[in-house]
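For this view, one protein chain was removed and the others were kept in their places.
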């Protein structure tokens, strides 16, 4: 089974380079799917702060990526999640999956994002007056994650 | 409705730049999904030749991308398909979708790839002795496309 | 009427495109019958009709779609892009 490669970092990442690196792992790879999450502008240009649980974050992301490798015939998985202060338009998260089958690559990337939303210990706080507002978890994310449990 | 941007070209493309460009279109975009198709190594290092129907190819890709824009709440769609001689490991096709909702971005990209496989006039010929072999269409591609028709 | 051939249909017929007078042919299927009767290479190329797809004026069509007014007709095997 291929290995998952997971990073939790404050720095930005190079989407194109990550996609190229994963695709170059094997000449049997025909499909590379990527998901890039961006900070949406909710209220003006205010930045947000992404808090996480160092140690557990890496464990949780690795567990999710490994579950994807067990469920689908993948040749590689790459997950990068940023933390700290992020402005609207900035990249937050990258998931890349590589496979010989395009449907496996698509499904695995969607699965990782759905699980990551509800199982990776990150909390978003939107900057604002009164010290900002913690973003509420969304029920739609729970529902999205539930569709993968059989 | 956002506009689809479609290219058919012999030249390679810059995956990272295309993803970044589409994501920067609106500050409401939270999700950018990309699919990159690579030439798999089937029999040794032999290249393949991708023939297409100039004129109809652009029309067909544009129709598929426009259908995706009608079906999902997207902020942008980019499709690039190469033709001509391609060696194993080279990029063939890129589909990028941007949306405020990750599931819309995922589904639209998968839809475009499924339709493209059965509706865009491209034909692959694998190089080899006796002038090479035309790749057979796969029933699984017809089935993948059929799941989107309601 | 301009007729185009792609992939192995092009190779078997030995031409990428040609001008053809459709005569009485009212559909792609009838045009194919006319061509097959004309020369052996067409009979060879169109031997397995389950593997033949057709586009009229660059839109996918069926073998029994009326040709009326068509300027360009293309024959090709199932697509294998992506």
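Labels for the chains are A, B and C, by order of writing; each one numbers its residues from 1.
In this text, a contact is a pair of C-beta atoms (placed from the backbone, for glycine too) under 8 Å apart; a residue touches a chain by one contact, two chains touch by 3 or more.
Since this is a predicted model, take the numbers as computed values, not measurements.
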- Query: Of the chains that are displayed, which are in contact with the missing one across the whole complex?
  - Reply: A
- So which of A:11, A:70 or A:136 would be touching the chain we can't see? A:136
- It is residues of chain A that touch the chain not shown, namely 37, 50-53, 55-56, 59-60, 81, 92-93, 113, 116-125, 134-137, 141
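In this text, only the chains that are shown with their structure count from here on.
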- Message: Just to be sure I understand: going only through chains that touch, what's the smallest number of steps from chain B to chain C?
- Response: 1
- Task: Would you identify the chain whose Cα-based centre sits farthest away from the centre of chain C?
- Result: A
- For which chain is the distance between its Cα centroid and the global protein Cα centroid smallest? B
- Roughly how far is chain B from chain C, going centre to centre by Cα mean, in whole Å? 26
- Message: Can you compute the centre-to-centre distance for chain A and chain B, using the mean CA position of each chain? Integer Å is fine.
- Response: 23
- Query: So how far apart, in whole Å, are chain A and chain C when each is placed at the average of its C-alpha atoms?
  - Reply: 48
- Query: By residue number and range, which residues of chain B touch two or more other chains?
  - Reply: 37, 113
- Item | chain C, residues touching no fewer than two other chains | 82
